[in-house]
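Of the protein chains in this complex, one is absent; all others appear in place.
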Amino acid sequence: MENILEVKNLCKKYNGFELQNINITLPKGMIMGFIGENGAGKTTTIKAILDIIKNYTGEIKIFGLDNKKYDKKIKEDIGVVLDDMFFPEILTPNDINTIMKDIYKNWDSKLYFKYLTDFSLPANKAIKTLSKGMRKKLEIATAISHHPKLLILDEPTAGLDPIARNEVIDIFQEFIQNEECSIFISSHITTDLEHIADYITFINNGKIILEKTREELLEDYGIVKCSKEDFEKIDKKDFIKYKKSKYEYEILVENRKAFNKKYDINTIDKITLEELMVLMIKGEK
Amino acid sequence: MLGFIKKDLLMIKSNLKIFAILLLIYIVMAFQGQMDLSFLLPFMSVMVMISTFSYDFYNKWDAYAISLPNGRKNSVKAKYLATIILIIATTIIITILSFTISYVKTKTIDFENIIPTMIGSLFATVLIQSFMYPANYKFGPEKARIVLITIVFSVAIIMGVVTTYVDLSPLIKILDSISAYWLIAIPISMILMLYVSYKISEKIYNKKEM
Partner (left out) sequence: MDIIISNSSNQPIFEQIKQSIKKAIATDELKENEMLPSIRNLAQDLRISVMTVKRAYDELEQEGFIKTIHGKGSLVATKNIELLKEEQMKEIEKYIDKIILISKSSNISKKEILDTFEYLYGEED
């Protein structure tokens, strides 16, 4: 089993929203960043992977096993942070330990309390007394304390300050030190993913519009800035999208080195995920 | 499974203080002879369990639970089992309290009055909860509360109307004559109610879009 997560032709219809033929492949030992606007379908995709929603079609395999047929077996090895969904807030971190001991075979109380200490989370205070950032950290500690092989994280860094985001990203990278483990992480905070994600999957309006390795996207792709005259000289085949503003044209190209060889335009930069998102969504072809 | 039951019991535990105070007030009232203590049983356990539904709903626990091993199967089952545990616990507490209060007040234990009232309350508790849970899973706690109030009021009104306008003495006679079977009939009907309610809740939960 080389792929930890495989989604094939996932479709789901809601009122006024549709997931269309979602395909995702996440190999072992890798981090996949799942990016897109709010409402693009990130959470719905994750809910389908976890079989939380109903009436979707397509095939979802986790650890090579069908997600419905092997529900219990699979979930023993998955850790999740879901946007807004967690234990009732009158419970305490201590209570979570008591409960999880009986839910996961591999629940590691020692590890859990170590994370609580590392994150300076009080064990005896109700969840509702914690700040938003502390709550997220608690959710993360809860997600990884049973030694899962796959982490599915929906917006795990939302609401965290930069220091906390750093701590959390450290934990994710620590997690991936084991080559058997993978992370599927959705976020609209793209800077978090820019460096650590090995794959970037981009969802827009219920469709996957891009699935590439980080290397291809951030090292090969480029953003060309040029004048209208220069833009008109460029072959349509040589760029993916463009956006025009008052003073310049921004053009997304697949390979900045190749582009540089062909055209005499000097301002070609590396692209950030944020720029990529904006150009892919707002750009024209 | 055990973990899911523990979760509900721990939630109840975190509300324990409020219920201890409530219990104290009622004990004082019972000593003054103002209120029959047995009424506490349905009131308390229904209140406690409904508050767990509200918290579950508010923090979207049910969706989260499905991401845990055996979550979809166990989370409804655990709710019913926790309820049974709670009902048994409150029944024992209230029964002992009633006996004690009765003994302190009159130096005898009034079995003849206490036990039927206890059974009556127990029955009412199970009845209300059997209706409430599927309603909770279907409509959420806000609307389910309205369902509860509607049920209680309509039952009260119907009872009121029936007792004023209909002569119930023949029925009471019949019921009296079969009173020996009550001991069996009541527990069986309670179990049956809970079971049917559980099956309905499970079906609703399994079809629900979380």
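For clarity, chains are labelled A and B in written order, and residue numbers in each chain start from 1.
Just so it is clear, contacts are C-beta pairs under 8 Å (C-beta built on N, C-alpha and C of every residue); 3 or more make two chains touch, one makes a residue touch a chain.
This is a predicted model, so every value here is computed, not measured.
What shown chains come into contact with the chain that's not displayed?
Across the whole assembly, the hidden chain touches A.
Which of A:37, A:118, A:161 or A:269 touches the chain that is not shown?
Checking the options A:37, A:118, A:161 or A:269, the one contacting the hidden chain is A:269.
Just one of A:169, A:208, A:252 or A:276 touches the chain that is missing; which is it?
In the full complex, the listed residue that touches the missing chain is A:169.
Where the complex has a chain not shown, which of A:8, A:54, A:132 or A:195 is the residue touching it?
Counting the whole complex, the residue in contact with the absent chain is A:195.
For the full complex, which residue in A:219, A:238, A:254 or A:274 touches the chain that was left out?
Answering carefully, the residue with contact to the hidden chain is A:219.
I need the residue numbers on chain A that touch the omitted chain, in ascending order.
Those residues of chain A that touch the unshown chain are 29-31, 169-170, 173-174, 176-177, 179, 195-199, 213-215, 218-219, 269-270.
Just so we're on the same page, only the chains that are shown with their structure count from here on.
Taking the touch rule as given, give the residues of chain B at its contact with chain A in the complex, in rising order.
For chain B paired with chain A, touching residues are 1-4, 6-7, 10-11, 14-15, 52, 55-56, 58-61, 63-64, 66-72, 207-210.
Please name which positions on chain A make contact with chain B in the complex.
The contact residues of chain A facing chain B are 47, 50-55, 71-72, 75-76, 78, 80, 82, 84-92, 95, 98-105, 126, 152.
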